[in-house]
Each structure stands twice: as structure tokens, then as C-alpha cells.
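I have a structure I would like to understand better, so I am pasting it below and will then ask my questions one at a time.
Shown here: the complex without one of its protein chains, the others still in place.
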Amino acid sequence: MIGLVSYIVFFLILSLIFGVAVLGLNLQWGFTGLFNAGVAGFTAIGAYTMAILTGPARDAVFGGFELPFVVGLIGAMAASGMGAAIVGLATSSLRHEYLAVATFGIAVTIQLVCLNWEYLTGGTLGLIGIPNPSKAWADGPLAQNALYLLMVLVSVGLTFAALERIVKSPWGRMLKAIREDDVAAASLGKSPERVRLEAFVLGCMIMGLSGALYVSFIGYVSPWDFLPILTFQIWTMLIVGGSANNRGALLGALIVWGVWTMSGFIISRVVPSEIQAQGGAMQAVLIGLILVVTLLIRPRGLIGEELHVSRHAGP
Amino acid sequence: MLQKFGLAAVVAALTGIGSSAGAVDCPVKLGAILPVSGPMGQVGERIAETGLFAVEQFNEAGGVLGCPVEYVLRDTQGQSAVGVDAAKSLVDLDGVQALIGAVSSGVSLPVLTSVAVPSKVVQVSCCSSSESFTTLAEEGKTEGYWFRTYATNRSQSAIGAKLTVDSGFRKTAVIYVNTDFGVGLAKRFERDIAKLGGSITSLVAYNESQQSYRAEVTKALEGNPDSLFLVAFPVDGATITREWLSLGGTDNLIVNNSLRSDDYFQAVGSQFLQNMQGYDSAQPRLPSVDSFNEMFEARFEGPPNGPGLHSVYDAVTVVLLAMEASGDITGDSIRDNIRLVTSPDGVEVYPGPEGIARAKELLAEGKTIRYVGATGALSFDGNGDVQAPKMTWKLDGDENVETGYMSTAEVAELIRMLDG
Partner (left out) sequence: MILQHVADGILSGAVVALGAIGLSFTMKMLRFANFSHSELLTWGAYSALVFVAFFSSFGGFLDRTIGPFSFGASLLLAMPCACIATSMVALLLHRFVFERLSRMAGHMTMVFASFGVALTLRHLVVLIWGSDPIYYSRELQFAILLPGNVRVMPDQVFLLGLTVVVVIALHLFMSRSRAGISMRGVAENPDLARASGVNVDRIVTWVWVIGASGAAIGGVLYGMTVQLRPELGFSLILPLFAAAILGGTGSLYGAVLGGLIVGLSENLSVMVIPTTYKPAVPFLLILAILYFRPEGIFGERSR
């Protein structure tokens, strides 16, 4: 029973950390229509910034400032935001698949920099010994994880509340207008280019937050954590949960990560041990089929966009 | 804030009750976290099957403390988050007290720091080579729960360099895989070979799973090297070797231990590899090793040539012996007993059902034992690392033959000379 509770706490931490990144992507794709296929890259910037700011000093590697957790989080968001501003300016003329391929390429490039720039990132070895603040404040793995879950929940809650306010603000309505019709939005007197860039930067900052939370929890960061498969997972969570709905984004994170991990659990129980080694391939086939079938049954995701009718419309 | 601490305290109290387990419940579970799908799938699948083979042999000898052992395998897909979750689920939901794995350091390390150490569960890897583990252990962050049956890079580069220079090669090209394993090995090789009087014409790193390595090979061909030191895994290694030979590269190849694999020989074609030489860990000339190789061949209809096979067998067996020795199965007692079953002054025992049965008898009599396994006599240092004797090998026709042997003491002497 304790085992189950302990596992659920752990599961919630990981899926909610993913959920933060999904919220960031939702702002970009769900509300603004920006096809960012470089999620892994911006998460990586946040993760490495966190590791450099809060981690212990190492020979021949930059950083190790041992700054407090919260400073790390803020620094991670700032670094991801800066990276996003540069990328956003360079790709401002691109739409849809073109933006996707460009951002995908940027994520691949960022991963290669993480892999090869030893002085900054520790290269293939990664950076070890990143402190997890809950370990200083609580004893025992379950208590520590429960405390960390609370910190993640606070982060998710603040992000969620902020995004809900933002999308209902005039600026948020502008986002949707841009998503639906660029030209009409421009006629409202705001520069769509500028608003799009702002949404892109803000979304990437949230992804950076997600990366930072992951690194502190795991205590280690390496280039292998930011392969394109991560981008794929985050996108799947958003599409399955339902884009343009922040509740859907979080729900998608829980469900997709649940399927991803529980399918391994089920296969380890059900498949006879002689062919266990093929279990990995079966798990992947299962995940793929579940995704396709979910999309076929509910193409708009589990919770789609809420439709708003203007207060001034109707009788 | 106060509320948070309140909750944490309640949870801590609950854990206290939970961890007081001590009696042995049947079956005893052993968790394995290995990359059986994804880019490392080909390597991981064979390692996973060999791990199961070790468990089966233990069960033939009556299992652990009278209980059959259940081998619970979870796939990491080569991803750290998936591996961490799988490990946590094995610990919390299956109640395993020891984990075997993972293969790549990028997965083993997060599992160690976020699951094994906090949950006080032993983790033994067959294959992770990163120097970061030693660093963490020296800092006391592994709390002794980390072990690996894979000999560290240091001895590998020394043997590789010695083999190259002893074969009379003076201008060596190096192609290496761009992972912690390859980078660490190539860098040390560069230093070692200079000390021994050889030289490097080029150091070319390659990223895994690329469509073609012609560019890397062409670059490595510059400067007309008389030999190639190749640090790779079988699949990409075969592609590189084929392109290297096709493009006119020398067939004086020196290859690292993971290419001592039938997959690699067959993929390239052994007729083209007659001038290849390699090195590998251990296989000291002891009855134990022959018996492992014979048992393996009988079970899998082929010799145990491939990365991680010997070392995963020993990882599993050592953990199960430590469980047997400890009487109760908890992470702490497994950790404390691993050194008791590999004690240098213990009675030697060998792999296989008979050897294990003998080991269990000796343990029941209260004796300390020394497990001499598929990789030879293991002795873990304070950081959980092993040193192993080394051998060199070549291909004769399709036959993989041993050409030289260096005991642990000789390896240590060579390293002292190089570092001195």
C-alpha cells in the first residue's frame, strides 16, 4: 500500500513536470497556432541553466554557483526566454510545417551543443549532483518526494492560473484572433508579428521551467534527456488532452505518461519471461496504437477548446 | 508552509512502518531495467536474455533462501525518464530490493540518484562506463548502493594502446562513438599511445544511428594511417568498418571490447577481418569461465560474444548470492553482503547450478566465499568499481581466438607506468 502511494507520488511528479511543458506548448500551439517542434531544445536550455546555477562546482566545467532553488528556476526561465527570443526573431516569417522543421532543427542543434560543448555542459558525461531542495527539508524518500510534489504543484498552479488570466485578457484574445486570421488581427491595430513573438517567448519560458524542475528532481542532466522523442511526447500529451484548453493539457500529460509507463508494467506482468525481451517492441506498438485510436475516436482530444460566446452577442 | 511540513511528517511516519519488512516472501523478485527497444535494442535484448539465463540457473540450484527468483524486466527505451519510472515502479509496486541495469550511463545515473539511493535499493549495472559514477561514489552520494561488473575505461585505453604499438603500428586513426564511453576512451587512448611511442593521425567522433558514415570515414582516412582504432557498438561499428574497408582503409584494425560480437563479425564478414585485433575484459583461464561459455552455448546455440553478456550474468549472480548470504532481503543487507560473496580470501565458487548449489552450502555453513564468475574473480573497490584481467584476441577464420592475457596485477602495472 505504501509502495503504491509512493509510486503514485513519483508518477505525479514526473507527469506534472511534463504537464508544465505541455502548458507552455498549449500557449504556443493551442492559443496562437505556432507549430513549435523544438520543445526538447527549450526544455534543455532551462535544465542546463538550472544545473549550472544550482549545481556544485566541478573541475574544468563552467558554473557550479550553488545558488538557491528559486533563483535557479527564475534563471532557467530567463535563459529559455532569451533563447526563444533569438529563435523567434530569426523564424518570424515562417508558418506551420516550415516553422516546425526550423524549430526541430534548432532543437537538434541545441542537443548537439549540449553533447559537445564540454566546458559549459559537461559534454557526454552531463552534470551530476544537482541538489534537490526537498532532501534538505524532509527525511525518507516518500516524504521528500511528497514535498517535491507540492513544489511542482505550486509551480503548475501558478503557471495554470497565470495562463488562464492571460488567455482571457485582451492580449489573449489577440492570440486567438491571430491564430484564426492574421490579416484581420492586423487590422485591429496590433502587430501580429510582435504578439506572436511574445507568445513564443512566454511558452518557451514555461518549457524552461519544466526542464529546471526535472533536473532538480532527478539530480542529473545529460544530453540524452533531450532527444526529439521528448518533443513527440509533449505534443502527444497536448493533442490527446485537447489543445487550446489548459485543463486538457494537464489531463493529457497525466494520461499519456500513464499509458507510456503502465503499458510497460502490464507487459512485464502479462508477457511470458522467455519473450520478455520483445516486450519493448510490443509496448511501443501498443503506445502507437493507443495514440492513433484515441485520435480516431476523439480527434479534438479528450477536452477540446471551450467555445466562448461574446457577452454582447444574442438577445 | 507549516501544512507542507505536517504532511511530510505524516508521510515519513508511514514510510517508517512500511520499511520494517524483513521476512522473505516467495517468489523473490529481481528487477532489471534494460533498453530492449530503441536504438540500443539489439544489444539490450541479448543482455536481457542473458540476465534471465542467470536467474534460471540460480533457480535450478534451488533459488534464494528456498524461494524461486522472479526476473522482472522493464524496458527503458533508452530514455532516462522512462527508465527512472520503470525503476521506481519495480521498487514500489513489485517490491524489488535490487536492480540490474541500465546499459547507458545516461539512464543508469538518474535511476541511481533518484530511485536506487533514496529508496535504499542496490543497483548493479553490467555496462555503464561513465566516470561520473566513480566521482559520485567518492563524494559519498551513492551511499554504497552502486556497483558495476564492467571494468572501467582506464584499463581499456591502456590495453588498446599497448596492443596497437606492440603490433608495430605508428600512425593510428581513431574513430569513436560520441558518448561518455567513447569520448572517455578515445581521450585516454590519445595520451596513452603517445607515451608508448605511437601517434594519432586523426580523432573522429561519430554520432550514433546516422544513415551513413562515409564523411567520418573519409576524414579519418586523411594522413594515410597504418591502423584504425575503432571504438563502437556492433551495428554502427559494422557500417563504419564496411565503409572504411570499401573506401580503401587498412585492414589493420584494433577494436574495443563491445565489437567482440558475432553480430559484428557476421555483418562485416569475417574474411575481411583477419587482420583485426581486439581486447576484452577477463576470461581468466579458470574452469569457471569455460563452464559459463559452455552453458551459454548450450542454451543459446552460439557463443556469448557481445557487449555486456558476461558482465550481466555476473551482476545477477552476485546480487542473488548476496541475497542468499544476507538471510533477509533488503537493499542494505544486499549491499553489505556483496563484498562477502566476492571476498578475496573466501572459498572459490563458480557459475552454473552446481557451483551455485555449492556456494549456498558454504554460506549455510557460515563460510565466506569468493565468486569467480563469467568475468573472472570480481573484486569491487570502495566505489563499486571492478578491475578485471584483460585478454587480447583475433579472428582465425570464423574462430575467435585468444592471443594474449594480462592479469589484474599486470594491468595495474601498465596503468601505473602510463600515469607515472
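Order of writing sets the labels: A and B. Residues in every chain begin at 1.
Everything below uses one rule, namely that a residue touches a chain if its C-beta (ideal position, glycine included) is under 8 Å from a C-beta of that chain, and two chains touch if they have at least 3 such contacts.
Everything numeric in this text was worked out from a predicted model, so none of it was measured.
Participant: Out of A:V152, A:A212, A:A249 or A:I287, point to the residue that touches the absent chain in the complete complex.
Facilitator: Missing-chain contact among the listed residues: A:I287.
Participant: Decide which residue listed in A:Y48, A:F104, A:Y148 or A:Y220 touches the omitted chain of the complex.
Facilitator: Result: among the candidates, A:F104 touches the missing chain.
Participant: From the listed residues B:I33, B:V121, B:A205 or B:I356, report the one that touches the chain absent from this view.
Facilitator: Only one of B:I33, B:V121, B:A205 or B:I356 touches the chain omitted from view, namely B:A205.
Participant: Which positions on chain B touch the chain that was left off?
Facilitator: 37, 39, 41-42, 45, 178, 204-207, 209-212, 214-216, 218-219, 222, 235, 238-239, 242, 245-248, 263, 266-269, 272
Participant: State which residues belonging to chain A touch the missing partner chain.
Facilitator: Listed in rising order, the touching residues are 29, 35, 90-91, 93-95, 97-98, 100-102, 104-106, 108-109, 112, 115-116, 232, 235-236, 239, 278, 281-282, 284-285, 287-292, 295-296, 299-300.
Note that in this section only the chains that are shown with their structure count from here on.
Participant: So how far apart, in whole Å, are chain A and chain B when each is placed at the average of its C-alpha atoms?
Facilitator: Roughly 33 Å, centre to centre.
Participant: Show which residues of chain A lie in contact with chain B when the two form their complex.
Facilitator: Where chain A meets chain B, its residues are 1-7, 10-11, 14, 112, 115-116, 123-126, 128-129, 137-147, 150, 214, 217-220, 222-225, 227, 229, 260-261, 264-265, 267-268, 273-274, 276-281, 283-284.
Participant: Under the definition above, what is the set of chain B residues touching chain A in their complex?
Facilitator: For this pair, the touching residues of chain B are 4-5, 7-9, 11-12, 14-18, 35-38, 41, 44-46, 48-49, 52, 71-75, 77-82, 84-86, 88-89, 91-93, 95, 104-107, 109-110, 113-114, 118-120, 130-132, 135-136, 139, 141, 178-180, 182-184, 207.
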